[in-house]
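The other protein chains are all here in position, but one chain of the complex has been omitted.
Labels run A, B and C following the written order; every chain starts at residue 1.
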Amino acid sequence: MNQFEDLKQRLVEFARDRDWEQFHSPKNLSMALIVEAGELLEHFQWLNQDETYKLSPEKLKAVELELAGILIYLTRIAGKLNVDLFAAALRKVGLNEKKYPADKVRGSAKKYSEYEQP
Amino acid sequence: MNQFEDLKQRLVEFARDRDWEQFHSPKNLSMALIVEAGELLEHFQWLNQDETYKLSPEKLKAVELELAGILIYLTRIAGKLNVDLFAAALRKVGLNEKKYPADKVRGSAKKYSEYEQP
Amino acid sequence: MNQFEDLKQRLVEFARDRDWEQFHSPKNLSMALIVEAGELLEHFQWLNQDETYKLSPEKLKAVELELAGILIYLTRIAGKLNVDLFAAALRKVGLNEKKYPADKVRGSAKKYSEYEQP
Partner (left out) sequence: MNQFEDLKQRLVEFARDRDWEQFHSPKNLSMALIVEAGELLEHFQWLNQDETYKLSPEKLKAVELELAGILIYLTRIAGKLNVDLFAAALRKVGLNEKKYPADKVRGSAKKYSEYEQP
C-alpha cells in the first residue's frame, strides 16, 4: 500500500471511530478544504513573492500544517467520490502540456497572466 | 519513485520547459490553489449535502479536474518549500487523534461543530 | 456623505496613519478578503443549512466580525481600483434579472443548481 492509500485509510478510521462520517459530505469537506487554504494564504498575504520562499522556521512549521490540512480534506473528498486523485492530476497535466506547447509558450510575447492556468 | 514524486517531477519539468518557474512563488501558487478550491465549491454551493454524494457523470468529471488542480498546486507549493506533504499529513492526523480521543468524542453531547477541526 | 463613503474614508486614514498603504495592493487585499471569507465559512462548515440561520449569540457575534472584515477589504479594493461598488452591484443584478427571467425560471423543471449564478 502506498503512502496515499495509507493516509486515506487512516482518515477513514479516524472519522469512523468518532462517528464523524455523517458530517463529511463532499459539500462540507470542500468547505473545510477552502478554510485550510484560506489559512495558508493568511501566512502569505502581506509578504512579497520573494519573502514567501524564505519563511522563518516557525512560520514554515505552521504552513506545513496548513498544507497537511489541505491534503487531508482533498484525500477525504476523493475517497467519498471514488476519484483517483493521481490519475486525475496526471490527466490534467497532460491536458495542460497540449494546451500550452512549450516551444510556443516560451518564446511568446503573450503574457503568462493571459493564460488561464499553468 | 512513487506516484507523488513522479507528479512532482513532472510539474517541475512542465514549469521549466515553459520558463514559468518565475511566476510560481509560494504566494502566487497559494492563490492559484484557492482559486481551484473555489471552483470546486462552485459545483457544490447550491446542492444539499446528500446531492453532493451523487453527482452526474459530467459534474463528477469536472469535479475530478478541480481536485486534480488542487493536488497540482499543493504539490508545487510543497516542492518550493521543501515540505514532505505526507509526513506532515500523518503528523497532523496524529495530533488530531490525541486532540479528539475517540471514546470521549463519540459519546459526547458536545456538538461536532464546536470542535475546531476533525 | 453616506455610510459607505464614510467607511472608505476612515479606512484610508487608518492605513495612512500606520504607513500601511504600501502593503495594500489589490493583489494583497484580495488575499486578505478571501482569508476573511474562509473564516466565515469555518463557522458554517459542519452545520446543516437550517442551523446556519439560528446561530448562538456568541457565534453570531463572531460571524458579524468576519462579515465586517469582508466589507472592509472589499471597500479597500474598490477604492484602490476606483470602482463604484454599488453601481457595479446594481449593474450585475440587472444582468441577472435578464439572464434569469422570473417567469421562466420559477416554473422551470431545470434545477437551480444548473444555473451558474443567482
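Keep in mind that, in the parts below, a residue touches a chain if its C-beta (ideal position, glycine included) is under 8 Å from a C-beta of that chain, and two chains touch if they have at least 3 such contacts.
Please read these numbers as outputs of a predicted model, since none were measured by experiment.
Colleague: Spell out, residue by residue, where the missing chain touches chain C.
Modeller: The list for chain C reads 2-4, 7, 10-11, 14-15, 17-20, 23-28, 30-34, 37-38, 40-41, 44, 47-50, 52-53, 55, 60, 63-65, 67-72, 74-75, 77-78, 80-81, 83, 85-86, 88-93, 96-97, 100, 102, 105-106, 112, 117-118.
Colleague: What chain A residues would touch the chain not displayed?
Modeller: Chain A touches the missing chain through residues 31, 34, 46-49, 51, 112-113.
Colleague: Suppose we count only contacts with the excluded chain; which residues of chain B make the list?
Modeller: Residues of chain B in touch with the missing chain: 23, 28, 31-32, 34-35, 37-39, 41-42, 44-46.
Following the convention adopted for this analysis, only the chains that are shown with their structure count from here on.
Colleague: Using CA atom averages as chain centres, what separation in Å is found between chain B and chain C?
Modeller: 25
Colleague: On chain C, where are the residues touching two or more other chains?
Modeller: 31, 34, 46
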